[in-house]
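Of the protein chains in this complex, all but one are displayed in their positions.
Chain IDs A and B follow the sequence of writing; residue 1 opens each chain.
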Amino acid sequence: MTKVTMTVNGKTVSKEVEGRTLLSAMLREQLNLTGTHIGCDTSQCGACVVHVNGEAVKSCTMFAAEADGAEVKTIEGMANADGSLSTIQAAFQEHHGLQCGFCTPGMVMSAAALLKDNPKPSEAEVREYLEGNLCRCTGYHNIVKAIMAASGQDVPAVAAE
Amino acid sequence: MYDFDIERPSRIADAVKLMSDSTDAQPLGGGQTLIPTLKQRLASPERLVSMAGIDEMVGICKDDAGRLCIGGATTHAAVAADGSYPGLSGLAARIGDPAVRNRGTIGGSLANNDPAACYPAAALGSGATIVTNKREIAADDYFRGMFDTALEEGEIITEVKFPIPEVSHYAKFVQPASRFALVGVFVAKFADGVRVAVTGASESGVHRWSAAEEALSRSFSAGSIGSLEAPSADGLITDLHGTGAYRAHLVKVMTGRAVAAAS
Partner (left out) sequence: MPKDGGIGASSKRREDLRFLTGKGKYTDDINLRDQTYAYFIRSDVAHGTINSIDISAAMKMPGVERVFTASDFEGVGGVPCGWQVTDRHGQPMQEPKHPVLAEGKVRHVGDPIAVVVADSLAEARDAAEQVEIDITELPAVLNMKDALNDGATKVHDDLTSNLCYDWGFVEENRDAVDAAIKGAHHVTTLELKNNRLVANPMEPRVAVADFDSSTDEYTLYTTSQNPHVIRLLMGAFVLGIPEHKLRVVAPDVGGGFGAKIYHYAEEAFCTFAAKQIGRPVKWTSSRSEAFMSDAHGRDHVTKIELALDKDGKFLALRTDTHANMGAYLSTFAPSIPTWLHGTLMAGNYTTPLIYVNVKAVFTNTVPVDAYRGAGRPEATFQLERVVDKAAREMGIDPVELRRKNFITEFPYATPVAVEYDTGDYHATMDKLLELSDHAGFEARAATSKANGKLRGFGIAHYIEACGIAPSNLVGQLGARAGLYESATVRVNATGSISVMTGSHSHGQGHETSFAQVVAEMIGIDESQIDIVHGDTAKTPMGMGTYGSRSIAVGGSAMVRATEKIINKARKIAAHLMEASEADIELKDGQFTVAGTDKSVAWGDVTLAAYVPHNYPLEDIEPGLEETAFYDPANFTYPSGAYGCEVEVDPETGKVTVLGFTAADDFGNIINPMIVEGQVHGGLAQGIGQAMIENCAYDDDGQLLSGSYMDYAMPRADDLPMFTVDHSSVTPCTHNPLGVKGCGEAGAIGSPPALVNAVVDALQRAGHDVTHIDMPLSPDRVWAAMNS
C-alpha cells in the first residue's frame, strides 16, 4: 500500500492504495464519488472519463498512484459553485442529451474537454471527439445537439427534428 | 488484476535500476493497452515502473540531422499537436480516442507492437530509429512480428528519432469495433526513395510493401499503385472483420489513398 495525495474537485485528499488500485476505483470506493461509472474493461466506453490536470482521461485505465499530486475533476465537481447546472450540464438537460444517465458523466467530462480545446466545434468534430464515449440510449443525436448548443452555436437545422 | 508495486522514477537511470532490481518488472507507459491486459490477469508483473514522471523522456525536438526526436513517454496527444511532421501528427491524432491519446505514449505503443497499432507503421514507414537506454535500433531491425520486438528484458524506449520525409500520409481503415487499424498504410517519400509500411493486415505484424515502394520510388502517384497487383493474401489476418483477401485489397486501396493525400 502506498499513500497518494491529490486534489479532487478542489479538495485535497489522501488515501492508502494498492499498486493495482485504479483511479476509478479510488474515486468510487474510497471517496464515494460514484458518479464516475465503469461500463467496460477494455478502455472503450468512456463512462469513467474524468479530468486529470485538466485533460480528459479514462480513470479506469490509470492507476491511482499515477494521479499522486494531480488535480482531478469528476462529474461531482462540474456544477456551478452555487450548485446550479453548468452550461454544458444545462445544455444536456435542455436538449435531452441523456436517457439512462449511465454514460452521461463521461459524456459531460469529454464535452468539457472538447470545448476547452475547441470552443466552436463543428458537428463532425463533436462526433469525432466522442469516439471514446459510448452511449446506447440516445443515438448521440441529442448529445451532439447539446454540445453544439453549449458552445453557443445554433444547433444544425437538421437537428431541429 | 494481480497486485504489484508501482514505481514512479524521475530519471531514466533510476527507471533502469528499478527494472533490473526486480525479477519481474515491466515498464508502464500510458497503460492504455497494458492496464486492460492486467485486468484480464494475462500478465502478473511484480513491479510496474512508470515512465510518466521522467522529464527527459517527455517532449519533442529536432536533432542536428533534422530528425524529429520524440521522448518515449510523450503522449499521442502531444505528437498530434506538434505538427512539424504532418504525416506523423496526423497518424497520432487517429490513435484511439482523445482520452486514450492523453495517456498513451509512443514508447508504450512501439514496445507493445500490437499488429493493428498505428505507430509501428509510422516508425517503420519513416525508417525511424528506436533509442533505448542501451542502444539505437533501426526500425527495420526492431519489429519482429506480432507483439514481438528487438527489445530485451528490461530495455526501455527512451526516444524515437524520425527522419522527416518530403511528403507523407497515413491512411487508416478502421476495424469498426476496436477502432484499431483493420489496415493502415503509412507512406513516406524521401529524397532517396519511398517507404510504405502496413499495419493491421499481417499475421507477422507491421511490414513494408516493397512492390509499392519500388513503384512509388519510380513515380510517386496514386496511379503507380493503381497499376499494381494487390499484395498476396497469404499470411494476412482473417478474422471476424475481414478476410485476408479483403485486407490485401485494402492494403492497395489505402496505399493509393495515402499517396493521393500525402503532403
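By definition in this document, contacts are C-beta pairs under 8 Å (C-beta built on N, C-alpha and C of every residue); 3 or more make two chains touch, one makes a residue touch a chain.
Remember, predicted model here, so these are calculated numbers, not experimental data.
Q: Out of all the chains shown, which come into contact with the hidden one?
A: Among the chains that are shown, those touched by the missing chain are A, B.
Q: In the complete assembly, which of A:M6, A:L23, A:C45 or A:M62 touches the absent chain?
A: Result: among the candidates, A:C45 touches the missing chain.
Q: Using the touch definition from the top, which of A:G69, A:P119, A:G139 or A:G152 touches the missing chain?
A: Of the candidates A:G69, A:P119, A:G139 or A:G152, A:G139 is in touch with the missing chain.
Q: Looking at the whole complex, which of B:S178, B:S204 or B:S217 touches the chain that is not displayed?
A: The missing chain is touched by B:S178.
Q: Just checking the interface: what residues of chain A touch the absent partner chain?
A: That gives, for chain A, the contact residues 20, 28-29, 33-42, 44-45, 47, 74-76, 78-79, 85, 89, 92-94, 96, 98-105, 108, 123-124, 126-128, 130-131, 133-144, 156, 158-159, 161.
Q: For chain B, which residues reach the chain that was dropped from this view?
A: Missing-chain contacts on chain B: residues 1-3, 40-41, 173, 176-180, 182, 239-243, 246, 249-250, 253.
By definition in this document, only the chains that are shown with their structure count from here on.
Q: How many angstrom lie between the centres of chain A and chain B, each centre taken as the mean Cα position?
A: Chain A and chain B have C-alpha centres separated by 28 Å.
Q: Can you tell me which positions in chain B touch chain A when the two form their complex?
A: 1-6, 8, 28, 31-32, 35-36, 38-40, 48, 50, 52, 77, 96-100, 102-103, 178-179
Q: Which residues of chain A touch chain B once you look at their complex with the stated criterion?
A: 2, 18-20, 22, 41-44, 46, 49, 55-58, 60-63, 65-66, 68, 110, 113-114, 129, 131-133
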